[in-house]
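Just one protein chain is left out here, and the rest sit where they should.
Residue numbering begins at 1 within each chain, and the chains themselves are lettered A, B and C in the order written.
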């Protein structure tokens, strides 16, 4: 009897779900996330789905995955090798069993192991029986049978019943990880019960029954000898929700507009993996966020520049190939010196590349992908939740400096989710001081001069159309202080220097980088954007192990924080892990003339902590 | 009597012509170039014209200029301060007198110094009379009066007569520089005489008379105390013509196609300062060069990619903002791995910037202005004539490696002209070996595999549509060796590495950089593209002066020649003068971790030799 | 200033106009100023957005807010500007290259969306600024710097395309006909919806006389017709021709050979007829149609619909950002 199953306390557990694209891996993953988070664990997750074309069900190419890591401490990545794999069919097993940690647990739906389905993926014998999975703790559960049995009384099509296998599985996991079943039962009611937005009472009932069946299965089946017990993590108090990076960015766009006292505007064109941002934003028409889906990326950014010129807080959202198309117009925002935030959710390149896979290979495009000398600040979000802050910060800097700012996220953090402490609007920084439109009332006796600059920020005086008596002309040719076209050699020299200095200046007000670990250590690992989690996790582990390793994270990738050079100079060796062929490395080398080592990976997949640990060990000569 | 004027022998003379945009400064400059070149001088020139809008005549903003340097040795730039300025009207004088070397000569048309015309440019008194030009050797010649007199007998409208002032001036200069008048007389006949393409007999006669009047004026006027005598330069034997960089590139495009046995194809969209290339190419329909002026830059490059896919030798031509628009499609050529040459004639940026002014600020865009990790070879032409070789080389590498290649020129070398030793088609390198289409006949028993690679160059096997039995599919998603879409992590890693290695490999076969000067010197000055001339001239002069300075020129800007690192490491200091904010510097710093100094200038104007000399002296502590 | 009636002169900026003497753009600027006067907005509530081209230097010469942007994108930029602040009177000024070559896509979609902009396409059938290459409106066979042996692209007819995209105001003028252009610009300025005004212009430098056939003193009148709502379609130096229906098309006949009742009467609200009128060309034996080809403002504008939707959502959902942020599955630690 499993009632006596051992309760092993664990610090963190990595779980991976895999199944057909239609099987709802992301949904079940999100449910478990919420369940664990409600219970006080910290959680980090990573969805992994096939290219957009719906591959036929039951094939390895069509497998969707969702990996997550739960812990009793702050969790920075979705973890390395899974402790537990839930593989819903033979294709899923084929796809993922190789990733599981030695000795790890594999839970499958044995009912799905039909001759035909196994043949389809090239299993010549049943892997659940042929001992090919020896070394794993395999739990082959006849899910369909058990669920259908549990729902025998209900009048529902078989297919609908079978779909309840997900909540059955949740039941098993709830038992396995010793979670509070009431949380799931409440969730089912909330989602499908009488008070839900779209009540689906039958579904609520069926899922409840299936869930309980799963719980019971855990309790009674002799299959489980062990249960895990994860303590609660030390997490800041507050209201939380699970959020994807794209949704977080969309919220930041609405919030920044409101806090600036401006209408927010998004001009965009759909592109994977940035589209969800547009979707979520399009729903927010009630909070002064206007979205225009334009005819192409160029029109997307151009409409945003137009809106910016009119005084909206303007954004454009895209991914790599879209950013490539926007470069000329980004230069327009730059030379007009109007605020604009470009959110680029990076994906595998070059060209169409790997649309659904993550990568960090647009950094140099963001830096240099424009004609002429054209500098822009770049901020990289380092987690799904951080997309909120990064986008909000970008909006502030765009307004304050009258400049386009690029926010880099990537497929992993844009589409991945993590718990997010929901901020209160009242507590967010007020952006109105940075808006600061030029109005004659505030400058009695002065004439408006369009490229007169603030001596500190070098931001130009800016009057928007509709401002009484301030009509003036600006354009994309080089211009003098009045906005008049100028071919004067020294005007061009000076304006070019102003545009550069404006961005360089920003470094002065950026927060210094903080070192995780001692500055007397041997190796410094620099993360940026999505590599933050893996680097943080790896460095923490190595510090715990007493290794002379420190880490820093670059949130602003350009300009570099003022103390970066000094920090770097204190280490013997510097490592930059990147999901590209060494792009930040190149910038660091050029700026600091330091022989940074690049750990590069372009496999459509984020770093695992162990990859970084292995590399650092190698650098330490171990 | 000027007949006794002193004949001073000179090593080089710098002349600048300035006048209204409609005054034909470029024409007169080209005529003098040809005259001097025919006489054995080496010549280098630099046109300088206002933004495209025709500014009203007689205003400083509307002034066009043309500067040239004639010498008895190899001449690398159009020179620093002019020895002689020919300023055709008050606006021209106002515009350019400040540039003239102290004690230099200023020739003007005194008839143009009317009250009204002087007032228009803000002269409150006549500068030819008010001693404000003291210190210059001013020759105020009543050109209209003299020309009208010379043409008194001819029935021609006054305006037409006045236009002959240019040949009058040629007469004066022919005398002044002691050139063979017959050459000009022949030229007039050739251009306008009975055997010309469009005979204009009256014009021929009028210009002949005006020219002779100018000659006579020089001989008889008491104004000239001095004549210059320039010896012939040591110039390679052969047939020469004066050529602009854009025309040279157009010719290379035709020539490369012919030598590859392919039709040449240009897909383009007009943009200053690259348009002349398209114009000249459009005339060459009789030599298997097809040009398509497309609806925009994107269509321009896309049609070229299409033509490349069909087996044409394909080109697209543009300037900065156009390159910005072409980046996504350039990535397409890169991931398809088809040959394509992108000729980018750089202009002042960012954005629309300074369309008519020269700059070198697209280097980093050329390197990195694409989404994803995407490497392309880049070659920079270093003179108008070199545009031929650079474009030809680019075509060869594009074919050999199945890759897009970027040719960088700039407004200065694209529109400037210099004498060019006309090559014979028979002597140009045969490009057919690099075409090497995959045909079944050459591979009996083999099946065509689209991304199988040559082990040395990593170029892929390439069969074009129409090849018997080789139908296959390729695309812009990541792909395996068969061209089939692949999401396999290791395939992407490997393909990314292949694409990078292909470009890196090229370094192995590039010629080593040659050092101008000793490798034991203190300062190394690195030029690229259009800075070649000024750097070469400056370094030569400093070497002559015994300064410890050397120079190198980077023709291939990416990848760097194999010996570059070693060469650089031999110098204490490295200087990179660039018409941008330090773009090559950044690449060199990142690659070699050397603290190169950047001499940057963004004034729409090429470097003068003295600017480089001053900077090097500063670095030498002098 | 805003309170008194403005005149055309009030819309002239201080900047020196740098078009070539004789350029057709001068006349068009004059007409646009009339339109602005008619629209009645103060100068600081008028914004002009242009692309790149000789014609696109336009905003510098106008005492309004002006944006000289990038080549081909004025329509998209103006769309964002208008949606952001619908109270502004927004004009797009663009050349034939700017609008129909690189900017073709934005032109198409701004018309389709019926954005309330005044869109002036200055059609000189050449790329002026870049010194004389053919454009999508250049004629077959036209010699230009990039077509030394003649153009082999069929020309496109922007007004016809605009109608096929559901354009709600489509008019055509020509630099030489100053009064007509004013009428067009005034009506266009008042129209609620996208007012597409194509005005032929002469580029004296690179395509001089391109439209001369239509307006020369001798027989120019035989090659064009000026349409007036409710009036019979009669044209020719001596009013000797008229237009009559011919199946789904139109043909020109000598007026003395036509039945008076058959002579077509112009109806601005007839989109099908407007499409035919827009496509008439002398080389098909038909006069070029000038005037207001089509005008109907019953279709809602995009910018109005944006805010109708916004209002409806506010009404229906009316959440605060805090509401949205705190929605979904939340928990408290």
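Operating definition for what follows: a residue touches a chain if its C-beta (ideal position, glycine included) is under 8 Å from a C-beta of that chain, and two chains touch if they have at least 3 such contacts.
Quick caveat, the model's predicted, so the values are computed rather than measured.
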Looking at the whole complex, which visible chains does the left-out chain touch?
A, B, C
From the list B:472, B:522 or B:541, pick the residue that touches the absent chain.
B:472
Of the listed residues B:46, B:271 or B:329, which contacts the missing chain in the full complex?
B:329
Contact with the hidden chain (one of B:60, B:292, B:506 or B:590)
B:292
Option touching the unshown chain, where C:163, C:227 or C:242 are the choices
C:163
If the hidden chain were put back, which of B:126, B:263 or B:617 would touch it?
B:263
Which residue numbers on subunit A touch the omitted chain?
52-56, 269-272, 275, 278-279, 282-283, 285, 291, 293, 295-297, 321, 351-352
At which residues does subunit B meet the chain that is not included here?
34, 37-38, 40, 187, 190, 235-242, 251, 254-255, 258, 263, 265, 267, 284-288, 290, 292, 294-296, 298-299, 302-312, 314, 328-329, 332, 336, 422-425, 464-477, 484-485
Contact footprint on subunit C, counting only the chain that is left out:
102, 104-105, 108-109, 112-114, 136, 149-150, 152-154, 156-157, 160-161, 163-166, 245, 247-249, 270, 272-273, 275-276, 279, 299, 302, 305-306, 309, 312-313
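The rule is short, and it goes like this: only the chains that are shown with their structure count from here on.
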Per the C-alpha means, the centres of subunit A and subunit C lie apart by a whole-Å value of 45
Whole-Å separation of chain centres (CA-atom averages), subunit A against subunit B:
47
What whole-number Å value describes the gap between the mean CA coordinates of subunit B and subunit C?
40
Residues of subunit B that touch two or more other chains sit at 61, 321, 351-352
Residues of subunit C that touch two or more other chains: which are they?
52, 70
